[in-house]
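Selected chains only, in their assembly positions.
In order of appearance the chains are A, B and C, and numbering begins at 1 in each one.
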C-alpha cells in the first residue's frame, strides 16, 4: 500500500489562472482575414485595405443592420432556439413604419393624412411591429410547444406576405429628413453607433443581469431552469420579443439609410445573422455564447464583403469563397478552443 | 494608359435577361479594354447600397447600377455625386430619373413599348376578339406592373376592344410556376384563346402545361417578352407565337458607353433608349445566335 | 429466479469450463490518463480474475469511471497497457472493445430514448432475415428470452423515454448481459434502483460469476460490497492504493484506504428538539400518478420517504415544489394555506428541492460551477436593479462549495468536467444558498462516495439543528432508517404507512412498501 498525505478535497487555486476569453480565438480569425486582404491588397491592387477611412466605415456600416439583428438572434440561440423570421420581420416592420415616415412632397404618399410626422413615430411603429412579431413567435413556441424552427419559419413566410400585402408590393419612399437621420446622421455613422450601443447594452444584459443568467440557464437545461424557479414561458416570450424588436430597429436603420422600404428587403438576413452568431462562437445547442463573439462574427462577414470588392473578386467566386470562409472560421475557432468540444 | 475601372451592381444574377445584359456588357468591356467589377445584390436593396459604397471606397472611375428597388436610387445618386463618381442606371428606371445630377444617366428600353408591341400582335392574330389570360411577373417589379398596364391599355383601344381578360395572376417570372398556374387554370375550367405572359419563361411554362393536357398549339396564341433562346426555339417549334426582343446586350453596351462618356466629361442625353423589337415566326431567325 | 443451468442455455464464448491458460481475464498495467488540467489516472493497475466480482472503490473523482472508459475503448490511455486473457490488446474504439469481449454498464444512463427497449439492446446486432432486413419479430422474441432469463418485466416494444429511471437502468443491465462477454463492467449499476432490484441484480451477477465471467463492480454503497464482491481495489485521487480479497478486511479498513482518514459515524443522526409545524399536506393528489397523500412536517424534523421504484415518491416531491402542480388537495405552510403552481412559488415560500436526476433536471452542463450554484438564489436575493451582485455571489458560492468540499480548482470550472459526486455537491450548494425552511432531497447521496456521503449526512443533521424541516427521499434503506425521525412509506401512489423512528426497521418498511 502506498502512503499518501491526505489533502483537503477542495483546493481552489488561490491565484485563479485568468483564462483568455472565449472570443479571443475568433478575434484572431478576424485579424487573420483582415491581414490576408491587406497583404493581397498590396500585391494585387497596390493599395492598403485597412488604411482607408471610408472603407473602414463601410465595413462597419454594412454589418450594422445584420449586427443589430444578430444581437437579438444571439439571445434566441443561447436559449436553445432559432429565429428564421428576422429577415421577413425586417421587411414587415420596414413597410409598415415607412408609411408613417413620408414627407408631404413625395408623389406617392400612402396615408395622405399622416405625413411629416416626427421621426420617433415611425421608429416606434417599426419597433412595435417587430416586437409584435417576436411576441407571436414566443407565444407559439411556449404555448403550443412547436419547435422554434417551425414557429419562426411560419413567421418568415407570413411576415413576408404581410410586407408584400401592406402596399400591394410597391416600395415606399420619400422619408422626412429627421427620420432619414437614423440612417445617415452623425456623419453617416448613426447606424454604427446604434449597433454598438445595442451590442454594449445586451453585452451587459447577458453578462451581468438576472435576465441574462436566466437566458443561459434555459438554453443549458430547460428542465433544471424550471425547477430553479425560472418562468420559462414568460422568459422565452421576452427573448423572442427582444429579437423581434431588434429586427424592427434594424429595419428602421436600414430604410433610413437607403431611404426606401421594399417588400423584398432583408432576404436571407436571418441566415447572415445566425452565421454571425455562430461564427462568433454561439452554440446552436444553447447555453453558450456571447454578444462580443457575435459582434466579431458580424465584422468577419463585413470584412469579407468589402475585401472581395476591394480585390475585385468575381461575384461568382465571392460566393464560393464566402461559403468556405464561414466554414473555416468556425473550424479555426473550434480548434483553438480545442479542449471543450473533445467529447464525442 | 490604365484601363478604366467600372463597378457594376446588378440587382440579381439569377435572371436570364440580366445575365444576357451582364455578359453583353462584359464582352463589350473586354473589347474596349475597360475593367468591370460586377457585383450581385441578390435582389436585396441593402446589399446593393453596400456594394455601391464599397465601389466608392475602392475608387472606381464609374458605376453602373441595375437597381433592385427603383425607389432606392436617390441615396445612390447622392453617394455617387458626393464622391464625384459618374453613375449610370441600366434597365430599370430610377425614381429620380428626371432629377439626376449632371454626371448620371439612365439606359434602358422603354417598358411602355414592350407590353404594347406584344399585345397588339396578339390582338392582330385574334382578329381583335377573344378571351385572354395574363401571367404577371413578380408584383413588386416595375416591369411587371408596366407590362400588365400596357396590356390593359391596348385592350382599351377601339381596335382591340373585343379582347377580354378572363384571368390574371402572378407566376413570379418562373417557368415552373407558370406551368403550375396554367395547369390550375385548366383544371379550374377557364377557357381562353390567348396567353399573354410578362416574360418568356412563364410563357414556356404555360406551353408545357397546355401540351400536357393535349391542347394543340395552333388553337391558342402564346405571347411572351424577352426573346430568350428557349423562347426562340419554341417559336421555331410553333409553340410560342409572339415575343418581344429586348436588346439586353445593347443595353449593357449602351451603359458602358454612357459611363465612358461621363468619365470623359462629354455632354450626353440623360435618358438613352434602346428600342424593343417585335419577334414573330416571320423574323425570329434573325435573333437566334 | 435465475440459476446457473438456466443461464447455461445461452452461454458465452468459452462456455465449456476448461483450464484457462491465464490467471487474469483482464489486466490494466500502469495506465495513465490526463485531461486538460487534471491527471485523472496516474500509473494505476487493475487485475481481474475470471469468475470473480472485483469491486472498484474510491471517492468521487478518484478515476474509476475514467479507467473503465479506457477499458471499454472510449478513452485512450496516455500510457500503460491493457491485457485481455493474458494478451496485450489495443482497444481503439468501443466496437473493438466489444469484439474483444468487454461489455459495460455506464454510470450515466446511455440509452437511445426515442427508440424501443429491444432496439436499444440489440443495436448493431439486430437479427436479420434472408434479405438482410431486420427481423423485428425475432428481435422481440430474443428480448423476451433475455428478460425471462434475467426475470425482468418490461415490454420490449416500449419506448425507453417512457420508462422510469430505474427501468432504464434495468435495460442497461440487460443490454450489457446480452453481450455474453468475458468481462462485464458495472459502473454504479445500483445508483438508481431500490433494494428489491438490487437483490435481483445480485442474483444475475452470481449467475454470471458462475459462468466464469470477470466482473468489475463499482459502487458507493458499502453494504453491497461484502455481499457481492470477492476482491476489491481502491483508488484515491487517480492513484492505485491496494487490492485485497474482501474476506481480509473490514468496512472501516476500506473507508480508511479510500478517504485517507477515518469516518466514525455513518449516519450521524442526532436528536433534535422538534419545532413548530412547518408543512402540512392534506389529501394531495395528482391525477393518475398519486392520490390522497397526507403528512405533517415540523421544524428540525427529517422525514424519510421510502418505497419501491416507481412508487411515486419523486412525483410527490415534484408536486410539492410546483413542478407538476397538484390536481387536488391542500398544502399549508406555517399554518397558512398556500397555492404552489410553479417552482418559483415554492422557492418564495422557503422551499428547496434537490431533484433525483442530476443530468436531466439538475445541472446546467455548459455553465460553470458558480452559475450552476447561483441559479435558484438570484430571483430576489443577490440582485439589485436586475443586476446580479457578482462579487457577493462569488463569495457565497465559494463559501458553500468549500463547506461541501467540492473538488475543483475554482468556481469558473465548467460543471461538465466534475465527477458525478462533485456535481451533486454543487447542486446541494445551489439549494443551501437559498437558506430554505423546507428542504426536499430526492436521493441526495446517489452516486456519492462514502466520505462525501457522511459529510452530506452531517450537513443534513446540522440543518435540522438550525430548524430546517427536511424531506428525504431515498432508496437506500440504511440511509432512510439511519437519518429519519419518521419514515413515510409509499406504494403505487399511496401512502401505506408512516413509521416513527422507533418502529422503523427494514422489515416493517419493506412490508408496507410491497403491501
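Quick note on the criterion: contacts are C-beta pairs under 8 Å (C-beta built on N, C-alpha and C of every residue); 3 or more make two chains touch, one makes a residue touch a chain.
Here the structure is a predicted model, which is why all the values come from computation and not from measurement.
Although the view holds one copy of each protein chain type, the assembly as a whole is A x2, B x1, C x1.
Quick note on the criterion: only the chains that are shown with their structure count from here on.
Separation between the centroids of chain A and chain C, computed from CA atoms only, is 43 Å. Chain centres here are Cα means. That of chain A falls 35 Å from that of chain B. One inter-chain figure worth recording: chain B and chain C are separated by 71 Å, centre to centre, where each centre is the mean of the chain's CA atoms. Chain B has no residue in contact with two or more other chains.
Shared contact sites, meaning residues of chain A that touch two or more other chains, are absent.
Here chain B touches chain A in the complex through residues 7, 10, 13, 35, 37-40, 42-46, 49-51, 53-58, 68-72, 74-75, 95, 138-140, going by the rule given at the top.
Contacts from chain C toward chain A in the complex involve residues 36, 59, 74, 236-237, 239-242, 257, 259-261, 321, 323, 342-344, 346-347, 353, 355, 360-367, 371, 374-376, 378-379, 383, 386-388, 390, 398, 401-402, 405-412, 414, 430, 451. Listed in rising order, the residues of chain A touching chain B in the complex are 52, 54-55, 57-58, 61-62, 65, 164, 168-173, 184, 254, 257-260, 262-269, 305-306, 309-310, 312, 314-315, 318.
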